[in-house]
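Structure incoming, see below.
The complex appears here without one of its protein chains, the remainder shown in place.
Right, chain A next:
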Amino acid sequence: MDVVKAVETYVAKMVSEPSAMKVLLLDSDTTPIVSLAATQSVLLAQQVYLTDRIDKKNRDRMAHMKCVCFLRASDESLEALTAELREPKYAEYYLYFSNILSKRTIELLAEVDEYEVVREVQEYFADYSPLLPSLFSLNQMPTPQKPLYGSTPNSWHPDALERSIQGLTAVLLSLKKKPVIRYEKMSGMAKRLAGEVHHRMQSESNLFDFRLTQVPPLLLILDRRNDPVTPLLSQWTYQAMVHELLGIHNGRVDLSMVPDVRQELADITLTTTTDPFFQQHYLATFGDLGTSLKNYVQSYQSRTLAAGPSSITSISDMKRFVEEYPEFRKLGGNVSKHVALVGELSRLVDRDKLLEVGEIEQGLATNSGADFKSVQDLVTNSNVPAWNKLRVVMLYALRYQKTQTANIASLINLMLANGVSREDARLVYVLLNVAGTDQRQDDLFSTESLLALGRSALKGLKGVENVYMQHTPHLAQTLENVFKGRLKETSYPFVESPGPNAGLQRPQDIIIFMVGGTTYEEARTVTLLNQQPATPGVSAGAGVRLLLGGTCVHNSSSYIEMLREAASSFPATVYEPPPENASSLPSINLNLGGMNVSLGGPAGTGVYRTSGDNLGIQTDGIRDGVINLFGKMKQGVDRIASPQP
């Protein structure tokens, strides 16, 4: 279940094939994938001496080179490829596609291959970006050209849906898993995706012909909207922080905005596979990171001294020095990279007053809650950037959507008076409409039931080790339920139930897919769960292998941008306060609970379940039921009457 390794294997197989000088042609979709799984030196070692984009015109003719193409079968790439084959620039072509090819496409390619230069046509299912061994992304960062949502927050944009299906099938194929699928009931998107993936697995059953395991692996499709809190929080672990404050794009970080950064550090790579220090500390909290970085610099310093001119006194010293020099130089580059990066992080934390903001955020995100007063203070504080005010108010609105509607409105007004633009401020209501209490199926803040309150109070008794790390993503709780076989089938139904009590099974391999983007905080949770020793009995999740994926990996700004863009295609009511917020009444009928009205008899007329706010429908329902009942009675009477005309 290591996606990095899987894609690495694919790439290695791809470039090893013809043992001659090679060109590697990629398209805009596969470039990031290859870039994450292989490095230039790996490619060079396999005699790949030129890497280029297929859609670039005016490449040189190089008849002495052979060509390996790795492409996604998108329209643009196919067009570029047919143009290439009509006028081949290289001696031979080895075509690899990242997903299932239609017969039509193969026929088309065969048609244009007039010079018979194509030697291989293969499907290699590396159709996703492997970010960490247990984290993949489909690189679907929503843009105005490529939106994720359709016209409502509950529907897919058709292109995005197709892409997600392809990505997920590729993940399953590359890992050789044929899972059972469960999805979040509230989410129309998750349900749709689950159904489509299931369908794809059925129609390509000869590809999905893997050895069956006793308990089938589980593909759990979740919706970001069920947990809108996690992507809004400030992050305090290394990788998540870099992504939150600077942004990691395909393993690269752009530092050119950093004041007086050295030229060679303006753009750096940051992946766990190539960077040993990062590999060790990407999950470390900011405080621990500082200590380890200090040690790292010190060890470098001591080696510098050992390598200094004064310390080389004997021939063997010299010899050692020359031998260690390349390693030493590499270390030097690595040290300065991380020092620059951490320096910039702490500068940003300081500049944006993230420590103050973070404390309040954590309070809002966990059940402890936060004072209205402190949020107010934060919003009026002129040192806090507008962006952070928006995030805190959003969190406040999510937390107290039902109980303190008046406060939310006043906070929004306060925000408008303190430098947040109207455009941004109305996103608070967008968020409530898209991912508010009524859209979520789980109790996110553990405030709603007495049991949850008790549980979290117990957790509170254990003490908090780090005030900035109190929040655990909702995913952790969902997973715990899976481990214990307690995930309710009513809220996480199967696409096609594999039998009774399937919900009680404890799968060993779980792939979680987050529609609408996942976060590095969740990736951290998953990685830590994966690292638990595989001794059964210690804890519920031990020995279970997890893999997390999402349409993209969010930080707070990309998440809010996604909401902003999605909202422009939603109905205009999305900018208005949610209905319950309009009046101060609804807080009374909060948590009335479901009300069951059942009108029975053998015919079982119906069960009407309703929760407080739509009483009108309920009464309608009762009336319908009564009418129905009368109808049934009348029918019955007629039937009795009819045999004796």
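To be clear about the criterion, a residue touches a chain if its C-beta (ideal position, glycine included) is under 8 Å from a C-beta of that chain, and two chains touch if they have at least 3 such contacts; residues count from 1.
As a convention for this text, contacts and distances are computed from a predicted model.
Hidden chain, UniProt protein name from the list "Rab GDP dissociation inhibitor", "Ras-related protein Rab-4", "Proteasome subunit beta" or "t-SNARE": "t-SNARE".
Note on the undisplayed chain: of the listed residues A:227, A:244 or A:275, the one touching it is A:275. Within the full complex, the residue among A:58, A:205 or A:531 touching the omitted chain is A:58. The chain not shown here touches chain A at positions 1-2, 5-6, 9-10, 13, 21, 26, 31-32, 34-35, 38-41, 43-45, 47, 49-53, 56, 58-65, 100-101, 103, 106-107, 109-111, 113-116, 118-126, 173-176, 207, 250-252, 264, 267-269, 274-275, 315, 318-319, 322-323, 325-326, 329-330, 333-334.
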